[in-house]
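What follows is a single structure, and I will ask about it in a moment.
Yeah, one chain of the complex is gone here, protein chain that is, but the others are all in their spots.
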Amino acid sequence: MDLMTFLQLGDSTFRLSTPLLLACLAGLFSERAGIFDIGLEGKMLAAAFFSGAIAFVSGSVWLGLLAGIGASLALSLVHGLASITFRGNQLISGVAINFLAAGLTVVVAQDWFGQGGRTPQLAGAARFQNITLPFTEQIGHVPFLGPVYVELISGHTFIVYLAALCVPAAWWLLFRTRFGLRLRAVGENPAAVDTAGISVVRLRFVAVGICGVLCGIAGAYLATALQAGFIKDMTAGRGFIALAALIFAKWRPWYALYACLLFGLLQAVALRFQNINLGGFVLPVQFMDALPYILTVVILAGFVGKAIPPRAGGEPYVKER
Amino acid sequence: MQKMPAWADVVLIPLISLLLAAILSGLVILAIGENPWEALKLMISGSVGSSYAWGYTLYYATNFIFTGLAVAIAFHSRMFNIGGEGQAMLGGLGVAYVCLFIPWPHWSLALIGATAASALFGAAWAALPAYLQARRGSHIVITTIMFNFIAAAFLNYLLVNVLKPMGAMDPATAKFPAPTHLPSLHDILGAFGIPFSKAAPANVALLVAILACVGVWLLVWRTRLGYEIRAFGHSESAAKYAGISPTRIIMLSMLISGGLAGMMAINNVMGEAERLVLNSTEGAGFIGIAVALMGRSHPLGVFLAAILFGILYQGGAELALWTNIPREMIVVIQALVILFTGALDNMVRMPLEKLFLALRRGQTATTAGE
Amino acid sequence: DLGGKFDKSFNESAFAGATRWATETGGTFAEVELQSDAQREQALRRFAEAGNNPIVMAGFGFATALDEVAADYPDTKFVIIDMVVDQPNVRSVVFSEHEGSYLVGMLAAMASKTGTVGFIGGMDIPLIRKFACGYAQGVLAANPDATIIANMTGTTPAAWNDPVKGSELTLAQISQGADVVYAAAGGTGVGVLQTAADSGILSIGVDSNQNYLHPGQVLTSMTKRVDNAVYEAFTAGVDLETGFNVMGLANGGVGYALDENNAALVTADMQAAVDAASAQIASGELVVHDYMSDETCPGLTF
Partner (left out) sequence: MSTPAIELKGISKAFGPVQANKDISIRVMPGTIHGIIGENGAGKSTLMSILYGFYKADAGEIWINGKKTEIPDSQHAIRAGIGMVFQHFKLVENFTVLENVVLGAEDGALLRPTLARARAQLKKLAEEYELNVDPDALIEDIGVGMQQRVEILKSLYRQADILILDEPTGVLTPAEADHLFRILESLKREGKTIILITHKLREIMEITDTVSVMRRGEMTATVRTADTSPPELAELMVGRKVLLRVEKAPARPGDKVLEVRNLSVTDDKGVKRIKDISFEVRAGEILGIAGVAGNGQSELLEALGGYQSATGTILVNGQPIDLTGSKSDGRTRRDRGIAHVPEDRQREGLIMDFQAWENVAFGYHHRPEYQKNRFLMDHAAMKADCERKMERFDVRPPNPMLLAKSFSGGNQQKLVVAREIERNPDLLLVGQPTRGVDIGAIEFIHQQLVALRDQGKAILLVSVELDEILSLSDRIAVMFDGQIMGERMPAETTAKELGLLMAGIRGEAA
């Protein structure tokens, strides 16, 4: 494999990892606070549609991004209402949100645009454009480093860089601030947080809100950066891969980055090489598609390091039986 | 002392939840500029208005009975089997193998063989998540979700690379041979002189589904295994004390659950399509969750909820055919039903409990005052 | 077919034909878009029950369902596009996509500066290989030294509607030197054309005339007049002639698109060369190999 192919593959990996990473960090905040979220997929999908739709209507990708975040936040609110306020089953709520998004995006899209559940193509300012980082001219000639900088690092959309920045930010927020301490505590033992005089409900809602914002950005990225417009079911299981990455990462931000890069790479490879020939043995493309899920099951089985979720995860905080 | 009478829990709460879901769905239909009332009428007439309509409604309901029972039996042992979709896909594979590669002399024998194969394949697909849950504590919800995706990829591989007949365009198996074709309700009712639409796909699998309901009821409430499953579901610590092996119960309940989900294939794959196509399950595995929630995990409840969802599905298909309401509207309604009956259960329950408590306080007060 | 009515390509073309008939004659038609294979039979039956006649279905996926249904409704006429169904009340329309693809392949080779051109197919089925094979022959005819990179998006119907993958494949082909890419991939092609335009290379549309999507950046489109087939079927109404119907270059069933959006891209020389080839094919002088005839392809291996 020559350098160029390698760089292309890396480039593609970055692009494809970005939505996974954002969704994975979204799930991380929610689950660290004790709210399981299998509705990442749905939130991303809703955000993808609304960002695409509003970006098309307004012609501004930034308004689109806001709309995407708004839509995702609305679903987060539903999840919060169900699992925090009304202490419902978080898994069932997540399932419902996924269906709600899958159905509603198409119904609304059909009503607004009449194009069978898609938005019109976005162009120009209605999309995120690739950003060329400074000094590409100067560094471009340097052997090896030059192409790496120009091809791999430079020339992505704003959100790719944003997602990358989110990793240290999430780490810092969780492990270096008061808010992070409380958030992690509420996912481990909400009663401890409650008796320390902090509102469990508010804290969890904030976490679910952060999750909503990040899912919103992830969805907007799909429709306005990676693609030029929304098409039905465009998340294509990314929310579940993000969930898998979250388990893979053992609920830690830096590991989340590595897991998402790995899964992004798997997707990039599967996209480019349909069936991979490993010295006479052909690895079918379906195997590559399923690999993230298989890896997650292996991790969950505890054969490769045990993944221990936050202890209060999935359980509503019930004071009075 | 309960907070609420049992009938309120079993009947009142699901009904109120359903009503809420219906109202919201109506609002959505209104918002896209259609008349909800007209839509409702069309849905009803399209789903129960003729024997053709009933034929489709019952066909869908048959799918949902199987997947609903699958989720329900897992609920009894406090397992959330979200993998019905994948298990049903694998069930379809089992049916395809049995129908394609065994020369059956008569459909009845083929049905028995296919039922066994679908149950076996479905159960096999549930076995690993169950084992990992029982022995390694891997969360069954996550593993079954992952197994849905793995099943889809696996089936995709087999259909594209192995089972697709030479020269065929779409990834699907060849048509099953005629002796495996199941009699439809038209044929069955026709034998009794009852006219029924020839076109509708409802078939003898419906009877198998009803038998499955009875079987699950007997299993859960009349057998020792059912007793143990329920005991385990209510309290794992107590079950251990009583000498009930958690591994055994988790494995058995999930195998039965997977088997039931797999058995759906005798309806959609063997009874209707008569070949195995991609995505033959069409989300029925997930609808099973809604059906089990609405039906309170009781076979009778599951049966009724499955009919309800059958009506929803067939009615929704009619909407998509004759109005501008897209077929996805059903998905929205389904989501709202799951949301209200499952996740927002307490939203309805809490005020009701307060109400009943207040009523009872009032009653005791008056009796005490006398 | 699966992939959505507004795929800017195959399905949209069929819909356009129906709409044209409706506006011209004032007639009405019922239509439904399907989400999954399992719904095909139900939709067909429902339409037949409701007395629609004729019923047109766009896409090979209907073949099995139609075979079943057609027999049950002998008084209803059916039209299936892209597939042959042998029933007395069915008209099967197939196109000579390899011929049209041959022409755009020539254009691609002539427009390419790098000598490398790409092909991105949708679902990997014989039909799409037929496109690819015709294209490859055209490319090699115009430039025997050209390199052709061919990729398929996937093996399932999802491949018709995966612009992300289309876009990634395009980038991959660009990195391998391709500067003209032909997308025969339904909705996936939208992503291909988009990415090609974003990256400043030329693309070739399919089925409908897609030149307008990115004016000045789409070299041409291989047109497959599904709209005409639908239009004719509706116009004929119940008197529709059943049987087997091939639409090729000779009868205007396929071709390449030239309009103001790509006028600057196609030079007079190029046009002349292609038109000459077109005439030869139409007259039978030049035979483009059809992949589906023997599942082999000179000039391209899959």
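The chains carry the letters A, B and C, assigned in the order they are written, with residues numbered from 1 in each.
The definition used in the following text is that a residue touches a chain if its C-beta (ideal position, glycine included) is under 8 Å from a C-beta of that chain, and two chains touch if they have at least 3 such contacts.
In this text, all values refer to a predicted model and were calculated from it rather than measured experimentally.
The chain not shown here makes contact, within the complete complex, with A, B. Only one of the listed residues, B:230, B:275 or B:327, touches the absent chain: B:230.
Of the listed residues A:3, A:125 or A:181, the one in contact with the hidden chain in the full complex is A:181. Those residues of subunit B that touch the chain absent from the view are 1-3, 218, 222-224, 227-228, 230-231, 234-235, 237-238, 240-245, 353, 357, 360.
The chain not shown here touches subunit A at positions 175-182, 184-185, 188-189, 191-199, 311, 319-321.
Note that only the chains that are shown with their structure count from here on.
If you sketch which chains touch which, every chain touches every other chain without exception. In this assembly, the C-alpha centroid of subunit A lies 35 Å from the C-alpha centroid of subunit C.
Once the centre of each chain is set as its mean CA position, subunit B and subunit C turn out to be 39 Å apart. Distance between subunit A and subunit B, defined via averaged C-alpha coordinates, is recorded as 30 Å.
For subunit C, residues that reach two or more other chains under the stated contact definition are 155. Residue positions of subunit A touching 2 or more other chains, listed in rising order: 117, 286.
Against subunit B, the residues of subunit C that register as touching in their complex are 30, 32, 35-39, 41-43, 45-47, 49, 60-61, 63-64, 72, 83, 125-127, 155-157, 295.
Residues 52, 56, 156, 160, 167, 169-172, 175, 198-199, 201, 268, 272-273, 275, 277-280, 282, 317-318, 320-322, 327 of subunit B are the ones that touch subunit C when the two sit in their complex. Within the complex, the subunit C residues that touch subunit A are 4-6, 33, 124, 151-152, 154-155, 158, 161-165, 167-169, 171-172, 175-176, 187, 190-191, 194, 213.
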